[in-house]
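My questions all concern the structure below.
Missing here is one protein chain; the remaining ones are kept as they sit in the complex.
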Amino acid sequence: MLTEFFQYLFSGITVGATYAMAALGFTLIYNASNVINFAQGEFIMLGGMLAVLFTQAGLPLPVAVLLAVVVPTLVGVLVEKSVIEPVKGADTVNIIIITIGASLVIRGLVQVTLGKNARALPAFSGEAPVTLLGAVLPSQSLWVIGVTALVVAGLWFFFNRTMGGKAMLATAINRTAAQLVGINTAWVLTLSFALSAGLGALGGVLVTPITLTAYDAGIMLGLKGFVAAVVGGLGNGMGALVGGLLVGVLEAMGAGYLSSAYKDAVPFVLILLILFFMPRGLFSAKTTERV
Amino acid sequence: MRDPRHLGLAVLAAVLAVLPFVLPNSFYLDLAIRMAINAIVVLGLNLLIGFAGQISFGHAGFLGIGAYASAVLPTHYGVHPMLALGAGAAAAGALAAAVSYPIFKLKGHYLAMATLGLGIILNIAFRNEAALTGGPDGMPVPSLELFSFTLSSDRDWYWVVAALLVVSVWASLNLIDSPFGRALRALHGSEVASKVVGVDIARYKMAIFVMSAVFASIMGSITAHYVGFVTPTVSEFFHSIELVTMVVVGGMASVFGSLVGAVLLTALPQILATFEGWETVAFGAILILFMIVLPRGLVPTLAARLGKGG
Partner (left out) sequence: MKTLAKTLAFCAATLLPLMAQAAEPIRIGSVLSVSGPAAFLGDPEAKTLEMYVAQINKQGGVLGREVKLVHYDDGGDASKANGFAKRLIDDDKVDFLVGGTTSGSTMSMVPLAEKAGIPFISLAGAVVIVEPVKKWVFKTPHSDRMAAEKVFVDMQKRGITKVALLSETSGFGQSGKKETEAVAAKYGITLVANETYGPKDTDMGPQLTKIKNTPGVQAVFVFGLGQGPAIVTKNYRQLGIDLPLYQSHGVASDEFLKLAGPAAEGVRLPSPAQIIGDKLPADDPQKPVVTAYNAAYKAAYNESTSTFGGYAYDGLMLMVQAVTAAGSTDRAKVRDALEATKGHVGVSGTFTMSPTDHMGLDLSSFRMLEVKNGDWALLP
């Protein structure tokens, strides 16, 4: 009984860690610009696909991983510079549609150049599973969970201890005030796209040995990441992390104890419940209404 | 204000009346019918986005309710198709009201998130209840009888849908000019200001959302009967996005913009169909281009240019 529970729990935490990385990406960009970046899922996919491509090209794993994170980061910057910056100040809907357009372009290009087949990536430290509290999990799970923890710690340090991070936070709280004290808010926006693209790609690379990847893998991951961000209170970093883990664990529990057919509905039911009863998310974010 | 709009309505009616006689074959007629159906859904959605300033990412879910009501009720329970259409519309309206009631007490884009969730839940339900809905492969839909007349040929369908479109445009124009419409426009201007002048924001927003959901459900039923087959794709998230895109490309808060957006984006995939693999890239690039070059949408931007010129 208990073994079963731990099995679901660890499955959920592994998947949830990916959602959390995606949710952090949404949060970073939302904070910098109030934009919901629907291309977030594509960065996850890009990370996975490129890691496969580079390892197959014979590059050693660490180099392949590094490149698979750096290239999508540059793509993120390119997207921001080429299509987001020109429409600064436009309606939220317009920018959302632009990010959807960007996601279609990225997905389409990958589909045309790398094909439509699913790809596999070997696990970083062998295929032998690890047993923990009676539950079995792939060794790659430990990579996913460990790196997510490191990333969260790194982000915390960045936002609380460095000028760049503080500038981003300040912009999120009040853009005009931030500009007045001399923060380059355009630079903050670019940085937020770079960071969230990089985070997404890293998540994609880590999880691919477990989940495989394909040109359209980003759609669902992106959506779940968005749900996680909303559940945690859009714009709240801690909330994104907890939201991601919560969505992942509830999904696994839903599949195990309720019905596997409806497990995909679990996060979306959760989003409705949260909006009805705790509309600011689990961790309330600051909201301002302009008159 | 009244005249150019009603001129537009007359032009629309005239174009619709001539169209079937100049289209080369029934494929184009089919395309015209799909455009008109989308246009009606987009009209309703544009009232929500353009006038109430709220986004719905779940309108395809309401289309799905209508479509499946028209497929499931007559097939499994022997309900008359017209009654099934009404039942679907009522269900969609009730669901929209139930979901939006708590949401509209809040400020911000919470409706977008709630409808996103709702739409996906509906899609999952249509996919999973295979005994009723035929699952992911979908199910056939019986033909629609209007009184004792069975709609079957494309041409019959064209006239029905064209008439519905003209009526919807006329109704939308009148609605915008009514006190209700003025209240709505006030809403989009500033919530605080309209509160001051005594507009009950939550109630108006809810009314418009429910109305657009009912529009969508009815058109879902019509599409299902017309195509004769329904699959869960009708209610997919991406379809909701397509509908929102039609609104924005055509022009928010513009009745004729809704039509133009629906026509363009229904035709686009057909035009791109010959691009062999590059459709997705092309579609995405065109969306981005539109948003950068014509951020206010096609019709309002053109109208402004013409206004300046003349």
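Which chain is which? They are A and B, in the order written, and residues in each are numbered from 1.
FYI, contacts are C-beta pairs under 8 Å (C-beta built on N, C-alpha and C of every residue); 3 or more make two chains touch, one makes a residue touch a chain.
In this text, all values refer to a predicted model and were calculated from it rather than measured experimentally.
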Please identify which residue in B:Ala71, B:Val227 or B:Val249 touches the non-displayed chain.
B:Val227
Out of A:Met21, A:Ala214 or A:Val227, which is the one that touches the chain we can't see?
A:Ala214
Touch with the omitted chain, as defined above, among A:Pro86, A:Pro129 or A:Gly164
A:Pro129
Those residues of chain A which, in the complete complex, touch the missing chain
4, 7-8, 11, 14-15, 18, 111, 115-120, 122, 127, 129, 136-138, 207, 210-212, 214, 216-217, 219-221, 252-253, 255-256, 260-261, 263-264
Residue numbers in chain B that touch the chain omitted from display
24-28, 30-31, 34, 127-128, 130, 135-138, 140, 223, 227-231, 233-234, 269-270, 273, 277, 279-280
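Criterion: only the chains that are shown with their structure count from here on.
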Where the CA atoms of chain A average out and where those of chain B average out, how many Å apart are those spots?
31
Residues of chain A defined as touching chain B within the complex:
83, 86-87, 90-98, 100-109, 111-112, 223, 226-227, 230, 261-262, 264-265, 268-269, 271-272, 275-276, 279, 287, 289, 291
Residue ranges of chain B in contact with chain A within the complex
49, 55, 99, 102-103, 106-110, 113-114, 116-118, 120-121, 124-125, 128, 190-193, 237, 241, 244-245, 248, 252, 277-288, 291-292, 295
